[in-house]
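The complex is shown incomplete by one protein chain, all other protein chains being positioned as in the whole.
Each chain carries a letter (A, B and C) given by its place in the written order, and its residues are counted from 1.
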Amino acid sequence: MALSRYEYVKNYEIEDRCLLGCWIVVRIDGKAFRKFTDAHSYLKPNDDRGLGLMTRAAQMVMADFTDIVLAYGQSDEFSFVFHKNCKIYNRRASKLMSNVVSLFASSFVLYWPEFFDTQELQYPPSFDSRVVLYPTDETLKDYLSWRQVDCHINNLYNTCFWKLVQEKGLSPREAGDSLNNTFSDHKNELLFKEFNINYNSLPELYRKGTVIIRNTNVKKSKDLDKQTTAIQIATESSKKDKTSCSIVLYTDIIGSKFWEEHPNILK
Amino acid sequence: MALSRYEYVKNYEIEDRCLLGCWIVVRIDGKAFRKFTDAHSYLKPNDDRGLGLMTRAAQMVMADFTDIVLAYGQSDEFSFVFHKNCKIYNRRASKLMSNVVSLFASSFVLYWPEFFDTQELQYPPSFDSRVVLYPTDETLKDYLSWRQVDCHINNLYNTCFWKLVQEKGLSPREAGDSLNNTFSDHKNELLFKEFNINYNSLPELYRKGTVIIRNTNVKKSKDLDKQTTAIQIATESSKKDKTSCSIVLYTDIIGSKFWEEHPNILK
Amino acid sequence: MALSRYEYVKNYEIEDRCLLGCWIVVRIDGKAFRKFTDAHSYLKPNDDRGLGLMTRAAQMVMADFTDIVLAYGQSDEFSFVFHKNCKIYNRRASKLMSNVVSLFASSFVLYWPEFFDTQELQYPPSFDSRVVLYPTDETLKDYLSWRQVDCHINNLYNTCFWKLVQEKGLSPREAGDSLNNTFSDHKNELLFKEFNINYNSLPELYRKGTVIIRNTNVKKSKDLDKQTTAIQIATESSKKDKTSCSIVLYTDIIGSKFWEEHPNILK
Partner (left out) sequence: MALSRYEYVKNYEIEDRCLLGCWIVVRIDGKAFRKFTDAHSYLKPNDDRGLGLMTRAAQMVMADFTDIVLAYGQSDEFSFVFHKNCKIYNRRASKLMSNVVSLFASSFVLYWPEFFDTQELQYPPSFDSRVVLYPTDETLKDYLSWRQVDCHINNLYNTCFWKLVQEKGLSPREAGDSLNNTFSDHKNELLFKEFNINYNSLPELYRKGTVIIRNTNVKKSKDLDKQTTAIQIATESSKKDKTSCSIVLYTDIIGSKFWEEHPNILK
């Protein structure tokens, strides 16, 4: 049986190498997660179990891919930043995006029971994944700022929306109608006046999303900025190595302060 | 907070649309599965539990992506053939490869206990994924033939290798040395003379790999070629819909017979 | 002086290989040719000198690139069809499009005086170039039909437009207004009633555009379809080899007749 007769088909593969010298962002995003969160009774607007599971899966990815310098997550998405000079997989985009997203997905399912003890996983979730290149530190930071601004805007909206539905008894449609085309000021005021909630006092996890950096970037946890909440997730047995290599923060990454405090991340 | 200030970074995304009119093959492949199968005590050279789990995961992918006309799997890889005229995700390669591979990975983990009842999953597996385009029916069939020939060659080698190790007590190195650079004839004879095995009587699952086609392509199971083994996997409750839409075959797809019997697959 | 210190920059080049097995169309297109034709007093709606020069330049391209099986031109554009299995430049799109377009441009300028004896070239023209892949004979033929239909539609419009301007004294704006949103029937009737022109009796060069095929595809010129006008451009001295390798036709390539008469083109 002649292998060579068919082997020519291998030449139909097209190289998809990422441009050298650029930051490589792999962003994964839950597919149809509105349906998924409904089917699994996620608490709204934020479910700590779901957010914790996302972070755990992201830490597994960071443990396996040591070229990732930072990960940022919010809602059902996570962005992984590979160092601009990394050589992994010869920088092939397909390899990067598929290995990251499949490890994330299998971790999500494997660690599900640790976070959802009373809620069985009904069906396998899927995630999409894309590669985006940023040629400069500035554009990379702007990318991360874009995601964190998105987190803020969505969380403010969702906090209002679910308060109106859960406590005022509005239908989803009514709640949506009353919030559309309103500014942040209006929503902040609504929360304060109607629900006695100071938005800025809500957990930073909800308002800022989740930043994961390498443990080697910080000497001791007391060195961390006092205003940020550092959680070095306690892990037992074999998982210890995996998650202890990363530090989870809920902090602002839009301003320059974060980058000044962690000058080695983009080095 | 100005969303627009950062939103420009979205324009760094590059479109990766697949050429129209070409068959789109998404091939997923286990990452470091030699280590994975060792860590999970897979039987060698073939583990029915592992192969069954791969097939189950592939069926979940086929159930979700109705544009897939055929899937072919062997060892730790699976190829999914999307119809040449499909429009899903606007044919964006990233979307296709990431959604397929993440659904495969999460299914693999979710259904693990059904196949490995006494063996716990030690860590989350990952898979890579790539997209390859084939412009004609002929090149697509040659691609599938390439994978099936690969299955045959590897299985013949592995069958010999593990017999030498498991029954003759050779070290892996010794077994490898005695098989390298030998032809198929030699290996067939080795199996027959030394181990009284007629290679062609081994299960087609091992020798041919796994072909999955849509249920709608066949009217009744008795219409199926007698020489092929059709298994319409029995499924209970909610999973029924998912797997009953596909038919699993262990058959030759290199010759013209398969394609003549299933003229609708490439229509 | 260390060459190696800077040579790493070579790795920033990205491969752009065309998918195997697909017809490669390189289409070149005059840049700002409305201004160019005005500046060089082209006759409207069709200038035989300009069309002849385009064809000559295309023949030079065909002479240099023997993988081109057919070229089709109209107005200020030309499409070159490279054989689906050609290996030239390892099928790199950049190499193909740039070499074709630069040879076309330099030929255009070099042979300008042969076609425009009383009109000097005022400034160097430029052309853009693109590569489009077609996976099947059918899609390739549809591509060529698309261009020929475009030729017909534009020529019918332009013939009416310039008659109205040149013979009826309408301003360009008035002529345009009177033709916009009219059907072919209307335009044919206008030509016949107002200008006593039977559109179908106009030269096929204007109505069908220019098809160039390899000389080897036809045995003798009398074998050519009687209804097509075959012109084997007479060339002297060194240019003889260059243009005698191609045959220029003004004929329909939308119907099946052309392809039946020239079965070897797509072989």
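Assume a residue touches a chain if its C-beta (ideal position, glycine included) is under 8 Å from a C-beta of that chain, and two chains touch if they have at least 3 such contacts.
Quick caveat: nothing in here was measured; it's all calculated off a predicted structure.
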Q: Check the whole complex and report which displayed chains the hidden chain contacts.
A: A, B, C
Q: Among C:S145, C:S178 or C:N215, single out the residue that touches the unshown chain.
A: C:S145
Q. Given the contact definition stated above, which residue among C:T37, C:S98, C:N158 or C:S178 touches the chain not shown here?
A. C:S98
Q) Which of C:E114, C:D128 or C:D177 sits in contact with the chain that's absent? A) C:D128
Q: Mind listing the subunit A residues that contact the chain we can't see here?
A: 19-22, 84, 133-136, 139
Q. Which positions on subunit B touch the chain that was left off?
A. 11-12, 14-15, 17, 19-21
**Q.** Residues belonging to subunit C that touch the chain removed from view
**A.** 1, 3, 6-10, 12-14, 16, 28, 31, 60, 64, 93-95, 97-99, 101-110, 121-134, 139, 142-143, 145-146, 149-150, 152-153, 184, 238
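Keep this in mind: only the chains that are shown with their structure count from here on.
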Q.
Quick check: how many Å separate the C-alpha centres of subunit A and subunit C?
A. 52
**Q.** Residues of subunit A whose C-beta touches two or more other chains
**A.** 12, 14
